[in-house]
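The complex appears here without one of its protein chains, the remainder shown in place.
For clarity, chains are labelled A, B and C in written order, and residue numbers in each chain start from 1.
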Amino acid sequence: MQFSFTPDQREFAAGLREMLEREFTASHLRAVWDEHSGHDSALWLRLADMGVLGMMVPEADGGLGGDFIDTILLIEELGRAAAPGPVFETMTVGALALTGSRWAPGIADGSVAVTTALTGERYVPHAASSTVLLAAVGGEVRAIECADLGQATVDGIDRGRRLSAVGWAADRAVDIDVDIEFLVDAGALASAAYLLGLSSRMLAIAGDYARDRRQFGQPIGSFQAVKHLMADALLQVEFARPAISRAAWSHATDQLSRARDVSMAKSLASDAAQKAARSALQVHGAIGYTWECDLQLYMKKAWALIPAWGSASFHRRRVADAVLGPRLNG
Amino acid sequence: MQFSFTPDQREFAAGLREMLEREFTASHLRAVWDEHSGHDSALWLRLADMGVLGMMVPEADGGLGGDFIDTILLIEELGRAAAPGPVFETMTVGALALTGSRWAPGIADGSVAVTTALTGERYVPHAASSTVLLAAVGGEVRAIECADLGQATVDGIDRGRRLSAVGWAADRAVDIDVDIEFLVDAGALASAAYLLGLSSRMLAIAGDYARDRRQFGQPIGSFQAVKHLMADALLQVEFARPAISRAAWSHATDQLSRARDVSMAKSLASDAAQKAARSALQVHGAIGYTWECDLQLYMKKAWALIPAWGSASFHRRRVADAVLGPRLNG
Amino acid sequence: MDLTETAGEQEFRAEARAWLEANVPPEPLPSFDTEEGFRLHREWEAKLFEGRWSAVSWPIEYGGRGADYLHWLIFEEEYWRSGAPGRVSQNGIFLLGPTIIEVGTEAQKARYLPAMASSAEVWAQAWSEPDAGSDMASIRSRGTLSEDGTEWILNGQKIWASRAVWADWCFGIFRTDPDSVRHKGLTFILIPLDSPGVTVRPIAQLDGDTGFAEIFFDDVRVPVENTLGGVGQGWGVAMATAGFERGVSLRSPARFNVAVERLIKLWVDIGDPDDDTMRDAVTDLWMQAEGYRLHTYMTVTKLLEGGSVGSESSINKIFWSEMDLRAHELAMQLLGPDAERMDGPYESWVDGFLFSLSGPIYAGTNEIQRNIIADRVLNLPRA
Partner (left out) sequence: MDLTETAGEQEFRAEARAWLEANVPPEPLPSFDTEEGFRLHREWEAKLFEGRWSAVSWPIEYGGRGADYLHWLIFEEEYWRSGAPGRVSQNGIFLLGPTIIEVGTEAQKARYLPAMASSAEVWAQAWSEPDAGSDMASIRSRGTLSEDGTEWILNGQKIWASRAVWADWCFGIFRTDPDSVRHKGLTFILIPLDSPGVTVRPIAQLDGDTGFAEIFFDDVRVPVENTLGGVGQGWGVAMATAGFERGVSLRSPARFNVAVERLIKLWVDIGDPDDDTMRDAVTDLWMQAEGYRLHTYMTVTKLLEGGSVGSESSINKIFWSEMDLRAHELAMQLLGPDAERMDGPYESWVDGFLFSLSGPIYAGTNEIQRNIIADRVLNLPRA
């Protein structure tokens, strides 16, 4: 029993964090919002060069051949930076679904971005800036080139995540032979890790503001109301973290408890992110309610991801079925 | 539309409050606990003399012939003092059920105490110190002289409320022709008002302690953590109050919304009392966890009454049925 | 205690309902935080005024109906049930107006109230400053008398001034005694936003619209007649206004009852009827909205019987703001992924959610309100 990451895994994540802090600041993210592209090609290629995008792609296809345990800390860092585009989808769901396909090498070299429509969503995120769509059709997984999609784009609350209503001709869709629940669990787990990073970032922004902003002759962070609001939010974040690590292990080693562990992770991560966003905004007061304040860039991403890949209550029910047995009235 | 009490109603309640503050302090209550009687005969007769016990008894039977609106503020004051014995049960359920019976005059003059077993409780409170038991038998109401009861007394968490397992010979029970739901609503409403008084008292005790107790060189009540804890508890208490007044009007004037209004009152009062007890204890710290601390006298009464006359969730469901329509799976 | 409506009250309700049914725009207006929307809302206010419904609680001579709070509440219930537009006139009619009626001179009442009631002049509030948010007493904007003593010369900056982008006038407090500190030496002054030296910089809010603005004052001159209440009495006047804002008028219960009714409808339309957790949550919200309605009726009756609302208004402010936020969070939960879409059928819920997030912040953060409750209602020692 050893519940920790290797020095290599931690160093890789630390390296990614440094790169993102240096090369993808809030103002870079704001630029992506301003172009309304929902994508940053330079960042995407940078992540490919670092091996981040191809972490779960087999070495034969030019990836690093890692597993979910090698990947989970990287996704948390991408969440901390609110990296735009279908980044965790491509790294996890895409890599797992498209192994051995003609697209796999492109995931590793950054030429292929994979987005998903596996949980019956009405609008597909990132479809306009992706290469391949993985869609659920009658319980089966299909891959469609995004170039072959009919798309109508609508405004989403998170400008780092464009939404499209899509359609395609059946003959353009390729069957992918992989268990859909396995893929959905991968997406739910990855979104949980991404939300964890977002939560930490929101609390960090609130902490900076609370140290800096003065009222009544002292920094507002010295008031117990602010201290305790943030401490309670941190508490939820810290107790979501090990659940996410464990779920990564369960998914990577295909444990029987995979569904339960992934749902626990997503449920705790969603609740923690909701709390972190709410608390960070309250700490900021009116300034947090402005477009200029960077907090919104991360808060809106969190609001978009909390209901994605199954809501907190959907996942809570899934845990309940595993722990308490199935619900009587289904 | 006039949502307020008359000067007479307010003055009567104020007079009762003064009397109780003078003649039934925490140490009087502690004496009742110490003798483990769950009853205070002197207080009972005092309340009869003041006309409190007979407020809802018709004048013809020696009462004041008032209604629930005249009574609700009095019950709140009795709750503030945690007056022992089946006091609100006798004043409301007893008076309403036994009007015109041979017991009615005794309610007004203090010679008859009425306790109840109308909601399927396993243990009957106050049976050992009461005159008459009102029990539900197959949806009908029966009255039994407590002298005719076989009783086995057990320890309750609130020593101001003794519990008994009871039994009686069928031929000793008298039919009472009154709608049982009408009586149960009366008991639920009265317990809500009593809980409201208890909540105010617990917050008052906590406030005194927070003003008096010093740590880090200042009164603990000057710390935001304590201020906000108590402010949030007060909030719940203040918003339960008008719901209770409204329910008293609905019950007194037999509105179609009676069940909904009473259930809303009990649900809000129970939640407010739970919160007030929890907050008051936390404000006290270790001292609140001791037998010597008077807080426990009121806290334990609240814990006993919160599940009585239907739990908060039972009543919430009743409101839901009225507001949202009945639940599909019953 | 009698919770049934009198014949007069029923009549008043019926009259209001009839007028609203005949006049409320069939389609919702664009947000009044947009130029077009502001114009259309001003037109709506003018129509309200024609029907003498814009300021029902004001004296008749100023365009009101001299309605008491109870009738005002009845009107509010009918207003929000009718789906009528939000009140772009709110800062004036509900905040400044009552204050002018209370402390203003006859000349001021005649000059400001009718134009306010008709929204010929729409008012912005200018309470906060960059360094005076929660700590409102640390006001720095200065007002100095001109040499001939006829004018105030205003300098400084206000922020979070709602409606200021398209409004005509604003009101705020200025430090007119340079040696004063905190609550002393402040004066309440009324300022035309087209005065030379006034610069309004819109601030984009969370939803991208510009609901509030910064106002810069650079040697702005206004006649001393624009002083509301006594010189140096500004804090007291402002507190009366802010107290009233938090107290009753800012958020009448009706809008929350209507919001919860919409939430119930949403739950019926798209919720899982078999999910008790959501059912209980929706029921709790109904009880909260209903409790807030009852609490307000009780407060209003108290006022009618000669009582006064004090710090209890802080209790209201916390209650409605957290209830409104909770209602919208539940709606977001019900909508699931559809809550991510900004336009489309659920746009009003997403907009409403973003707006509800400001509730615990504006008109004094809920943290400040909790302090007030603790200090003045619970009598806990000051920090």
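Operating definition for what follows: a residue touches a chain if its C-beta (ideal position, glycine included) is under 8 Å from a C-beta of that chain, and two chains touch if they have at least 3 such contacts.
Treat the numbers as computed from the prediction; the structure is a model and nothing was measured.
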Specify the residue from the set A:S111, A:Q224 or A:T290 that touches the hidden chain. A:Q224
Among B:D158, B:D185 or B:E238, contact with the omitted chain is made only by B:D158
Candidates A:M264, A:L281 or A:L297 - the one touching the absent chain: A:M264
For the chain left out of this view, which of A:M19, A:A240 or A:I306 touches it? A:A240
By the contact definition given up top, give the residues of chain A that touch the hidden chain. 1-6, 69, 203, 207, 210-211, 218-219, 221-224, 226-228, 230-232, 234-235, 238-243, 245-246, 248-249, 264, 267-268, 313, 316-317, 319-320, 323-324, 327-329
Residue by residue, what part of chain B touches the chain that was omitted? 119, 121-123, 154-158, 161, 163, 214-216, 220, 223, 225-226, 274, 278, 281-282, 285-286, 288-292, 296, 303-304, 307-308, 311, 313, 329
Interface with the unshown chain - residue positions in chain C: 274-277, 280
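We take it that only the chains that are shown with their structure count from here on.
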Chain A and chain B: spacing of chain centres that average the CA atoms, whole Å: 52
Residues within chain B bordering two or more other chains: 223-224, 228, 329
Counting only residues that touch at least 2 other chains, which ones in chain C make the list? 274, 367, 370
